[in-house]
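Every protein chain of the complex appears in place save one, which is left out.
In order of appearance the chains are A and B, and numbering begins at 1 in each one.
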Amino acid sequence: MKTFPRGGIHPPSNKLSAGEPIKVLPLPASAVIPLSQHLGAPAVAQVAKGDKVVVGQLIASAGGFVSANVHSPVSGTVTAVEPVANGSGVKVMSVVIAVEGDEWLPTIDRSPNLVTDCRLEPSEIVAKIAEAGIVGMGGATFPTQVKLSPPPGKKAEVLIINGVECEPYLTSDHRIMLEHTSQVIVGVGLIARALGVEKTYIGVENNKPDAIEQLRKVVAEMVRALPHHIEVVPLKVRYPQGGEKQLIAAITGRAVPSMGLPIDVGCVVQNVGTALAVYEAVQKNKPLIERVVTLTGKDIPAPSNFLTRIGTPVSDLIKAAGGLPVDTQKVIGGGPMMGRAMSNIDAPVTKGTSGILVVGPKEASRCAETACIKCGKCVTVCPMALEPYLLSRLTQKQLWSEAEAGAIFDCIECGSCAYTCPARVPLLDWIRLGKTEVNKIIRTRLSC
Amino acid sequence: MANKLIISQSPHVFTPRGTTSIMGDVLIALLPALAVSVWVFGWQVLAVTVVSVACCVVFEWLIQRYLIKGPATIGNLSAVVTGVLLAFNLPSSIPLWLVILGSFVAIAIGKMTFGGLGKNPFNPALVGRVFLLIAYPVQMTSFPPVDGMTGATPLALAKEALKGGCSVSDVMAQLNMNDLLLGLKSGSFGEVAALALILGGLYLLARKVITWHIPVAVLGTMAAFSAILWFVAPDTYLSPAVHLLTGGAMLGAIFMATDYSTSPMSRRGGLIFGAGIGLITIIIRVWGAYPEGMSFAILIMNALVPLINRIKFGRATR
Partner (left out) sequence: MMTLVYTVAALVVLGVVLAVVLYFVAQRFRVVEDPRIDQVESLLPGANCGACGYPGCRGMAEALVSDEDISALYCPVGGTATMKPIAEFLGKAAPEREPEVAVVRCAGSCALKPDGTTVRPRHSHYDGAPSCAIESATYAGDTGCSFGCLGKGDCVVVCAFDAIHINPQTGLPEVIDEKCTSCGKCVKACPKMIIELRRRGPKGRRVFVSCINKDKGAVTRKACEVGCIGCGKCVKVCEFEAITLENNLAYIDPVKCRLCRKCVAECPQNSIIEVGFPTKKPTQSVSQEGLS
């Protein structure tokens, strides 16, 4: 069975909510929609305080080439356009909407019918995706239309759909693959047509055999509606298989060059959630206004997968899953390996929120750091063949040119090194700092 | 919410295997060899081990508490491991005051001088052993007789035989492979039980404490090099099997060379490191003044570890 060639770890998967069907979460009383839910320039607000909005209406338009539109996920009145604290307590420009009813734009097709026909040109598909404000739903939130427009001179040959979901606990992609299989496959076909690729793979780790089987069945049924055969590739369970570079290596054997992009080896990677969003945008005219969010944790009464409107407070999700246990110590936006700990649980769900993990006292605190015993385990598990122990120390000593020579910019921040360190050295904390500094230095050098 | 939320960067989950758990596994892996030693050499073995471990722990605690003035580090069991490994490298008949002296050199000079666990460039147990070997050669090389055999180790016998001009096959005739494997031979008490040490090594491999690279490189190089010599002149040189089963080969390859602090960080570095140890060991055994060279070989390669760590493996040239 295929997997990526180097490094990796096996954290306990703890997929508590894998068997929970997607439930629709009730509308919030008030929705906070940040204007920057994607990588790149923030969107520019198109509404002002007092405006009435309906579901699907454009409330902020892309603020640059690498940026994304934002649509209203609810109907109601705009009460403010102001900086609101996000999950990290940092104030970011947001549109606050008081929810009134649930009135949708009439152009959106809300029927459950599957629409497989598409007569649009590739450029029209990309334009529709851009219009719908779709971003990478796996958590990286890179605007999808940018990824689907390869730079001149580069051609996408292979499309890889990421159904790996290697993060422990998270099950939203798993549920999407099971419950919206046909829509995902149509969406994959649309992305493949937009890119004009010759080959498409869907990579799924073999701890989700039901999803693999279901995907294969639907691909076989729908083979005539697709531009070419889509191959579902089972992958050996190993973290961080969902990393773009790891997934490309696992499926095609191609190695993305240092500081390069997947397109440099003719590959484009998209998440299954993104494929679903593409289907809805292109075939149903529905912009990206809701997403599936896993709410999980060992002490949560009812770990669930919710279909949630963007802008819903995280605390609403927690309530719907049975409430926050009294001894909760950590709430993580995303999975335990790459998610961000939240200091403000009233922050909204955004386009990139794949899950919320609630952690109790047993696992919340890190163990005290002790002396590095030079076991070399961090070197062994690094999927990018870096030397984490060295990079973290170089960062502490602020030796930036040495850190650059050690290719610190290649770090994908997967956290395998810190996970595996027996001395509990916060390796990734330091490396991330060093990476930021070194990237700053490289950028200033390039701009000179 | 009753508590303040805890905030840190990702990752938020960690392996349950900390330093203490790893050191504990090393101790478990050393138990079979200890049991065989007690069976072969008697209860004296336990006395030496207990004294060595106790002294190592006490010295580390004292130095950490009063000289370094840092938090106590004996809880990570590394001093216990050093104590057991040092004891394993001593003859069971050694006077106990020498054990105390050896532990002091191992912990105080070999380890704490450099700042403690992880910072020492040389294997502390071997620093202690080599100090004793050079300072007190008589006590360190007089081994109690085993099963009617003389008190000299097989390697020492072979060396004597070569000096005396008689054939190595005479020595070989005295050796029984099964005895060598089981540990019925003279030597430092922890190094004799080849089979038990291999068993411990397999446990460490299964628990992912060590990888196969260093032990295989050490033993493989020893076997290959000695096989060439043996092939060229079987009358002058010992067979590879004898080389692998005598002296400190197994203990050194599996437990001493794989010491985290003093071995390279990368697996491929480990291969180079191990090959170097194997090569130097055979050179010392065959042409050196000492009958056994494993300790020296490991210490010499320890010194080269910083250089090996500078080699960038694995990343494509950019």
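Here is the rule we use: contacts are C-beta pairs under 8 Å (C-beta built on N, C-alpha and C of every residue); 3 or more make two chains touch, one makes a residue touch a chain.
This one's a predicted model, so the numbers in the text were calculated from it and none came from an experiment.
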Specify the residue from the set A:S88, A:T116 or A:N439 that touches the hidden chain. A:S88
For subunit A, which positions touch the chain that isn't shown here? 85, 88-91, 340-341, 343, 365-366, 369, 426, 429-430, 432-433, 436
With the missing chain put back, which residues of subunit B would touch it? List them for me. 4-9
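To be clear about the criterion, only the chains that are shown with their structure count from here on.
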Measuring centre to centre with CA averages, how many angstrom lie between subunit A and subunit B? 48
Looking at the complex, which residues from subunit A come into contact with subunit B? 6, 9, 11-12, 168, 255, 257-258, 324, 326-332, 334, 336-343, 345, 357, 359, 361, 363-367, 370-376, 379-380, 385-387, 389, 407, 413, 415, 418-424, 426, 428-429, 432
Sort out for me which residues of subunit B touch subunit A in the complex. 1-3, 5-15, 17-19, 21-22, 73, 76, 78, 115-119, 211, 260-261, 263-267, 270, 313-316, 318
